[in-house]
Structure formats: C-alpha cells, structure tokens
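Excluded from the complex is one protein chain; the other protein chains are retained at their positions.
Which chain is which? They are A and B, in the order written, and residues in each are numbered from 1.
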Amino acid sequence: MGDTANIRRIRFLLIALVALYLTGPTLVVVWLSFSTDDVLRFPPQLFSWRWYQEFVFDERWNEAVLRTLFVGGLATLFSTTIGSIAAFGVARTKLPAKRLVEALAIAPLVVPPIILATGGYSLFAKLDMIGSNIGLAVLHTVLGVPYVYLIVASALARIDPSIELAALSLGANRWRTIRDVTMPVNLPAIITGGLFAFLISFDEVVVTVFVSGSLAPTLPVRIFSSLSMAASPVVAAVSTVQIIIAVVLMCMAGILQRWQRRWAEAAPAM
Amino acid sequence: MQSTYKFKPQRGSAVAEVDKGVVLSKPIGFASVSPLFAVLGVFFFGPIIALILAIFDQGVGAAGQLLYDVMRDDLFHSVAFRTFRVALIVTIISVVVGYTMAYAMWRSSQTVRSIALALIMFPLFTSIVVRTYAWTAMFSRFGIINTVLLKFGLIDQPLTMLNSEPVVLIGMVQAMLPFAILPIYTTLLSLDLDLLRASAICGAKGRQTFTKVVLPLTKQGAAVAAILVFVISLGFYITPAILGGPKSAMISNMISTEVITFYNLKGGAVMSVLLLLVTLCLLFIASKIGSVAAHYRR
Partner (left out) sequence: MLEKIGSVAGSRVQMRGLTKEYGIVRAVDNVSLDIEPGEFISLLGPSGSGKTTALMMLAGFESSTSGSIHIGHQDVTSVPPYARGIGMVFQSYALFPHMSVFDNIAYPLKLRRMSKADIDIRVRRAMETVKLSPDKFANRLPLQLSGGQRQRVALVRALVYEPHVLLMDEPMGALDKNLREELKLELLNLQERLRLTIVYVTHDQSEALMLSDRAAVMRDGRLEQVSSPESLYQRPQTEFVANFLGEANLLPVNQSSESDFKLADGRVLRCSLDFAINPAQQYLLLLRPENVEVCSETEAMLQGRITKSVYLGSFTRIEVDTPVGTVTAFAKPSPSRRFVLDQTVGLRFPTENAVLVPKATRG
C-alpha cells in the first residue's frame, strides 16, 4: 500500500531492533565461547577451542549430557506416543466430550512449572521416586504432551478427509486406512511434535532440580547452577552447543511443517 | 477379483464421515485417550493432589493455620506484590511492543516477514537458561555494556546492573515477546487486505483505518496474548533467579527457597496452591473472553 519511504524505513528499523533484542545477546554467547581468556570479558581474546575441549573432556559435563539425553529421549518417546494417539482418538473416533479431553491435554502448558516441581517433589517423596530418571522423564512427558497433541491435532484437522474416503472406496478397511494413509500423511507432524517434546525436556530446570535428589544434574541444570557462581567461559561453550542443537531441531521442525502443509494443500485441487 | 469381507450389517454405523474421514468407535476413542489420562492423572494431577494433601494432612484447622501464617508473612506480601507488578509490567511492554512488531511485520514484504518470523522463533527454541546466561554476559561488571560505557568515558567505575528488577524485566520481556507477537501476527494475517483497501477508498486516512478497522478486529487476539503472557510471567523462575538475585525474587523463587532451603514443604505447598488458583481464575476469564468474542464474530 501507499507507504512513504520514511514509514517503510522506520518499520524496518523497528523490526531490526526487536529482532536484535531477541537474538543478539544469545549470539554474543557464541562469540564468547571461542575466547582464550580465563574469565568473561569484552572484547574476548579470540580464537581457541579450549572451552569446548574442557566441556568435552570434563566428566561431570559428560555425565550431565548423558543424563539429559536419556531423560529427554524417554520423555520424547512417551509424550510423542501418548500425545499422538490421543490426538488421533479425538479426531477420528466417536469419543464424547472431546473439548474436555483437549483442555486436559493442554493444561500442563499453562500451569506454572514450580507447581509441578513442588507437587512432583512431594509425590515422589511418598512414592520413593526422588532421583529416578524414569520418574523425571515422565514429569517431562507431562510438559511435552501438550505440544505433541496440539501439533498433531492441527495437522489431522488440515488433511483433506477425502483421501481417507478414497482409501476406503479402494478397498481398505478402517484400520488399513489409518495405517496406510492417515498415519504416514501425519508422520511429519508427529516427528515435529517429538522434536518439541525433546526441546522441552532439554530445556527444563525447575522440575528437574526438585526431583533429581542426589543424581547428577542435567545439562540445563548444570548451566543454571554454575551461573549462580562465577561463570567460567566453559558455560559459553556448552551454551553454544545447546544453541546449535536447538537451531538444528528448529530447522528440522520447519522443514517438516512445510512438508506437512504442502501435503495438506496437495489434496484439495489447486 | 472382488475380495470378500466380513462385516456386521448395522444401520447407522458409518465407518467414515464425509467431512472428517475415518471414524472409529467410542470404545477405541476411550482406549486412545486412556494413556494420556493415566499419565496426566498420576503425574500431573497427582502432584497437585499431593500438594493439597500436604496442606491438609493434619486436619482443616492446621491447614487454616498454615494459610494464616503464609498470609501474615511480610516477605510473602512483598514477593507476591512484586510478582504481580513484574508480570503486569512485562505484559504491558510485551503486548505493546509485540503488537507494534506484529503490525510492522504484517505491513512488510514477504521476505522481511519470513526472516523476522525465523528470528522470533529463535528464542522460543533456544534454552531459557542459555538466554538468561547471555544477559548476564551483557550486564555483568565486565560485560559488554560496562565495557562500552567505560571505553567512551561515560563512567569511571563499572556499574552494578545485575541483581536488579530492570534487568529481570529486560530478560523476561525477551522471553515473553514471541508469545505476544505470534498470536497477534496470526490474527493480523487472517485479516483481509481488501478491508484496508476498502477503508482507504472510503476515504479513511492511515491512522483512521488503523483505529477503526484493524484495531477493533485484532484486539481480541491481543487480549488473549496479554492473558497468556501474564499467566506465564507469574510463574517465572529462572530469569529472576539469575538476573534478579534475592531482592528481586518472584513467587516461584520464594516457593523454591521455602521447600529446598528451609525444608518448609507445607508453606511452599500453600503458596503453590494459591498460585495455581490465581492462574486458573485468569485462564477462566481468558476462556470467557475467547468464547464471548467467538459469539460476537458469528
């Protein structure tokens, strides 16, 4: 529309400033991680891999990584399975009270994490589950399920229902149709949901702190607790690794989403 | 070539619905949501019930006493008040900046839009701990800001900026902005651009088109975004813990200290349940706004 060059310039400046505010500081961390200095300072003396080496060869960091991956993997597996099946059930069965099911599936998203943390702590204390990796993974599952549910449910709603009708008309019964058509067509969304679930677990601090007991902390918890003390630049290296993983997962999710959307659009002609 | 199938002839039991696709039976529906219910029942409602039991395990009288103790606690007063204040400020800044940003993106070219969108998604994916660490690198004694200010001779001594409320606000707004921008941007995207053209043809100036057409059509999206941001802000833990220090603690930090440092699970439980109740009330209000608006649109 007829915006003047000035308005366009101001608009662009605003977008650039907000984008810088959202991403800039995080990128500074990447810069810091290649510092040769012993302490955090600006501008850092470049360039070395020493903090990465420290991260890779430090047993305690390794332990944290392993535990994070184990818990995150389990949580991803659980929440992807449970969330996808529930989304399928709501979308494709004669289940009553679907609204209620949906509200419940999304509920953990809006409840403050500290409540799950303190509540989980008192529950686990009773069940003698403090320090259980599986217990922690299940709590992370609770936090990841809403994402899986929302992503898969919206994909299911977008797919042209007539491809399922087509399978039925071609001779596939309902289960065959779900196996051969509904499932594979929604697979990108299921994987996207899984990526989100992993990121949630990968990023979780509060609940983990409360129910870990004497177990080694997970990666984000270790970063968190080392921040309370004077942070050595190794934290910057660890953070950079985490950023890279997150960006890779984000790109994967983006590609999968586009894929899913194109599939959904491919069905309705033109 | 026709295969034979076994089926139970039953009138009215369609295997599919024309506008939905395959439809499975009710029992399968229950079976499909039961794992979700089982996990949420034990590990989501379980913890909440455990908190309530912890409060009431010595009778209603003792529970009343617990509540009384918490409510009378001056520290609780100041922390609760600060939590509300911080959440409110974060909400106002996030929604105002978020709306402006969403609007600017909406009026921009497709390229600018998609780049901006990717940059907004970036903090959503990167860890909140890492982002908070990034702010300490900005604001610490030897951080970028102090270095720059010293270099230009604006200050002689490095400033102490960490452990203060403004820095907490900066960190929290950064975390919450995507939650404000994205729903508002989505609402804007659903607007028909012809509406603006129609308004312009009717003689409205740019500002009139905005206040008379765009704003009324998007204020519901903004309201929902505001409540979402406020609710999430109330529960912030990591950002105030790292950037704010003890003097800027919010309710989650206080609960954590009570439980972990003072072994006062019951006090923490009371505060947690109060926080939960406030959250639920706000969400209830949000759902009412949502449904009223849905009626209005129809």
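A few remarks follow.
One rule holds in what follows: a residue touches a chain if its C-beta (ideal position, glycine included) is under 8 Å from a C-beta of that chain, and two chains touch if they have at least 3 such contacts.
Please read all numbers here as calculations on a predicted model, not as lab measurements.
Although it is not drawn, the missing chain touches A, B when the whole complex is taken into account.
Of the listed residues A:Leu22, A:Ala91, A:Leu116 or A:Leu165, the one in contact with the hidden chain in the full complex is A:Leu165.
Those residues of chain B that touch the chain absent from the view are 1-5, 7, 9-18.
In the full complex, chain A makes contact with the omitted chain through residues 160, 162-163, 165-173, 176, 180-181, 184-185, 187, 262-264, 266-270.
In the analysis below, only the chains that are shown with their structure count from here on.
Chain A and chain B, compared by their mean Cα positions, are separated by 16 Å. Those residues of chain A that touch chain B in the complex are listed here as 1, 3, 11-12, 14-15, 18-19, 21-23, 25-26, 28-29, 32, 39-43, 78, 81-83, 85-86, 88-96, 101, 104-105, 107-108, 110-123, 126, 138-139, 141-142, 145, 149, 159, 161-165, 168, 171, 173-174, 177-178, 182, 199, 202-203, 205-206, 209-210, 220, 223-224, 227-228, 231, 235-236, 239, 242-243, 246-247, 249-250, 254. Contact residues of chain B toward chain A in the complex are 3, 5, 15-26, 28-33, 35-37, 39-40, 43-44, 46-51, 53-54, 97, 100-101, 104-105, 107-108, 112, 115-116, 118-123, 125-138, 140, 142-144, 147-148, 174, 177-178, 196-197, 200, 228, 231-232, 234-235, 237-238, 241-242, 251-252, 255-256, 259-260, 265, 268-269, 272-273, 275-276, 279, 283.
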